[in-house]
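Of the protein chains in this complex, one is absent; all others appear in place.
By letter and in written order, the chains are A, B and C; residue numbering begins at 1 in each of them.
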Amino acid sequence: METVANPPAATGRQDLPGDFAIWIFIFAELLVFGIFFLAYAFARAGNVELFNEYQQYLDRETGAINTLLLITSSFFVVRAVNAIKRNAVASCVRWLGFAVLSGAVFAGLKLTEFAARHADGITLSTNTFYMFYLSLTFFHFMHVLMGMVILTAVAVKAHRGDYSAANHTGVETGASYWHMVDLVWIVLFPLVYVMH
Amino acid sequence: MQGADRKAAFVWLILVLLTLATYAVGRLGYGGVTVVVMLLASISLKGQLIIDYFMGLAQVRSRWKWVVTGWLASVVALIGMAYWISI
Amino acid sequence: MSEVFTKSMARNIYYGGSAFFILLFLALTFDTASEVPKRDNHEAITEQVALGKKVWEENNCIGCHTLLGEGAYFAPELGNVYTRFGESTEAIIGFIQSRPVEGIPGRRSMPQFNLSDEELQAIAQFLKYVNGINTSGWPPNIQG
Partner (left out) sequence: MKYQSQAVAKPYFIAAIGLFIGQILFGLIMGMQYVAGDFLFPEIPFNVARMVHTNLLIVWLLFGFMGAAYFLVPEESERELHSPLLAKILFWVFLVAGALTVLGYLLVPYARLAELTMNDLLPTMGREFLEQPTITKIGIVIVALGFVYNIGVTILAGRKTVVSLVLLTGLVGLAVLFLFSFYNPVNVVNDKFYWWWVVHLWVEGVWELILASILAFVLIKVTGVDREVIEKWMYVIIAMALISGLIGTGHHYFWIGAPEYWQWWGSIFSALEPIPFFMMTVFAFNMVNRRRREHPNKAAVLWALGTAVMAFLGAGVWGFLHTLAPVNYYTHGSQLTAAHGHMAFYGAYVMIVLTIISYSMPILRGQKAGSPRAQKVEIWSFWLMTLSMVFITLFLTGAGIQQILLQRYTDNPLPFMVVQDKIEMFYWMREGAGVVFLVGLILYVSAFFVKGGEREEITDSSGMASATSS
């Protein structure tokens, strides 16, 4: 993908990995999450006791396991990208499959977490802390589902032989989105579940 | 494992350890200025590792990559500020 | 620049992004539908209030007034008029009844709608019902 006039360096590349269109989307998503995080932080500043009190009731175990799952699935995606760069199509598909599977476990655990909150009668309108907790985690949850759809589509296309070492932009596009979902959770978990 | 894979595995290990540390802090119920600063530092480190080695932006020359790093830095800084004014 | 930026990926983002946010919007709407009954003062909705809303609509009150801040900005807010008029439906009725047919020289004036007693009672009850909706503290003060 390098231009002829710009000889590729031994390491490094000129452009962002994947299709630039996905990066516009990623930037927009990061902006939304960023504003949402700051809204949380500043709303908390005006209501510290409330936030500190209800933060205790969150399920940190599930949160931590979910963090590990997302980190691990991100790692799997890295392996998938590395694999396709070596033309190892089957390996690429397998790693993508593991990544989607980890994402599915994340989503399943998240659903049990939501179900537990729901059983306690907690909704978006219970209080400002729960409003943020549910909004942020649900919004992120939807991104995980979206990322799983994207990775599955990439895996199917890879399986069909649409990608190779010479042409793997599509894999990088999906990978970039998935890492964004991971990155956002890396901020979300400590912020909402732990920090006080 | 090839070189790139080995590097990714190493990064993964650091991320796991930092996550476990974060969880331990939460489990023990620690709070306060020092803990917040440590957590924010941990977020920055983990985030930048993901940006550099998982997203692979470390080897990208395009200036667009600074958008992501800049996003992380400003979010962490402003969260820190919000916690600072609430003390 | 040899940047990869394809139309098909832009299209995927348009369709995928739209579908994503439509679903999110529907999810929030679903939650809202279950939450609104706690705030909407529906206990106060009677046959009379229903008639009052019809009177409100069929005389195009929204063409000058605002109701909960929505409408025209030519005449006062009426979402809280019941409170502003001392919690008196009679005061509301008296005001509507007393509008001069030919208006007030040089000034804005509400038209004389020649409403029947039943309609007057109904519109007043309607405004009383709206006054009871939980609007998160809006308007900021009694003047609307």
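By definition in this document, a contact is a pair of C-beta atoms (placed from the backbone, for glycine too) under 8 Å apart; a residue touches a chain by one contact, two chains touch by 3 or more.
On a predicted model such as this, the values are computed, not experimentally measured, just so you know.
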| item | value |
| --- | --- |
| Shown chains touched by the chain that is not drawn here | A, C |
| Residues of subunit A in contact with the chain not shown | 21, 24-25, 28, 31-32, 35-36, 39, 43, 124-125, 131-132, 135 |
| Residue numbers in subunit C that touch the chain omitted from display | 5-7, 10-11, 13-14, 17-18, 21-22, 24-25, 28, 31-32, 35-36, 39-42, 45, 49-50, 53-54, 56-64, 66-77, 101-109, 111-113, 129-130, 133-144 |
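The rule is short, and it goes like this: only the chains that are shown with their structure count from here on.
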| item | value |
| --- | --- |
| For subunit A paired with subunit B, centre-to-centre distance based on mean C-alpha positions, whole Å | 14 |
| Geometric centre distance via CA averages, subunit C-subunit A, whole Å | 41 |
| Rounded Å distance between subunit B and subunit C, as computed from the means of their C-alpha atoms | 47 |
| Touching two or more other chains - residues of subunit C | 3 |
| Subunit B, residues touching no fewer than two other chains | 62 |
| Residue ranges of subunit A in contact with subunit B within the complex | 11-17, 23, 26-27, 30-31, 34, 37-38, 41-42, 44-46, 48, 52, 56, 60-61, 63-64, 67-68, 71-72, 74-75, 77-79, 81-82, 85-86, 175-176, 179-180, 182-183, 186-187, 189-191, 193-196 |
| Residue numbers on subunit B that touch subunit A, as the complex places them | 2, 4-5, 8-9, 11-12, 15-16, 19-20, 22-23, 25-27, 29, 31, 35-36, 39-40, 42-43, 46-47, 50-51, 53-57, 59-62, 64-65, 67-68, 71-72, 74-76, 78-79, 82-83, 85-86 |
| In the complex with subunit A, residue positions of subunit C that touch it | 1-6, 9-10, 12-13, 16-17, 20, 23-24, 27, 31, 34-35, 38 |
